[in-house]
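Have a look at the structure below, then the notes.
The complex appears here without one of its protein chains, the remainder shown in place.
Presenting chain A:
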Amino acid sequence: MSLMNAARKILLALAVPVLLVAGWWLATAGSASFFWPPLGQILTAFADTWFSARFVTDVLPSLGRLLAGYLGAVVLGVALGTAIGSSRTLRGLLEPVLEFFRAIPSPVLVPILMLFAGIGDGMKILVIVSGCVWPVLLNTVEGVRALDEVLGDTARSYRMRRHSRLIHLVLPGAGPQIAAGARQALSIGIILMVISEMFAASNGLGFTIIQFQRSFAIPQMWSGIILLGLVGIVLSMAFRAVEARLLRWYTGLRTAQREG
């Protein structure tokens, strides 16, 4: 029964993608347009382009920068968010400023960051951090602020020390909110990874796609875009797996509350 269910789920999940690909295939099958090459041609280009040295020279560096920037942003966001969320004074001081910085679209920071961080990996990682940190930070602040009072009183009455309150109460309690922020940050991170490579770069996915476009290697360009989509899917699946593991208690609690 559960096997049937699983099979059904997979079928449902795959139905629309399969239809879209089939539609694309049929619509472009006999295409003579230079800009809309047949899907078959794009897929051939995909294999030739990415199952090659390019994977090491372009895909891996991109992913490395994404990972470094994203994890940096999560750590920074959670650390700052916990501090700000725990202190009413800090919140009062910083909240207006945070709203301002959050409202600035990170891509406009690229030219500025280039001025003092150069055009190397450091700049690109900084761009990713500068965009990803906000949803994590703001959600952490909210999560920490909304911690249950009774739980806080319990921790105090058992004289839990600061750092163990942080580990056992604040971080797990804010966990669901932190995860929500981290999920938003992931898609922002992928966008910024590509954008940061379009300005000044010598490798990376964004750089390669722009190169293909400028040299009229249209099927290759399309294959790069498909690859970006696939990267997005894989990363979001990985994120969900980690989240499901870390927040298993939360899912259980929610289910129990719904049924109760």
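Basically, a residue touches a chain if its C-beta (ideal position, glycine included) is under 8 Å from a C-beta of that chain, and two chains touch if they have at least 3 such contacts; residues count from 1.
Here, contacts and distances are computed from a predicted model.
Note on the omitted subunit: UniProt lists it as "NitT/TauT family transport system ATP-binding protein", one of the names in "Virulence activator alpha C-term", "NAD(P)/FAD-dependent oxidoreductase", "NitT/TauT family transport system ATP-binding protein" or "Nitrite reductase small subunit NirD". For the options A:Ser52, A:Ser87, A:Thr154 or A:Ser202, the residue in contact with the chain missing from this view is A:Thr154. Of the listed residues A:Leu98, A:Leu169 or A:Ile218, the one in contact with the hidden chain in the full complex is A:Leu169. Remark: the residues of chain A touching the chain excluded from display are 148-151, 153-154, 156-161, 164, 168-169, 172-173, 175, 249-250, 252-253, 256-257.
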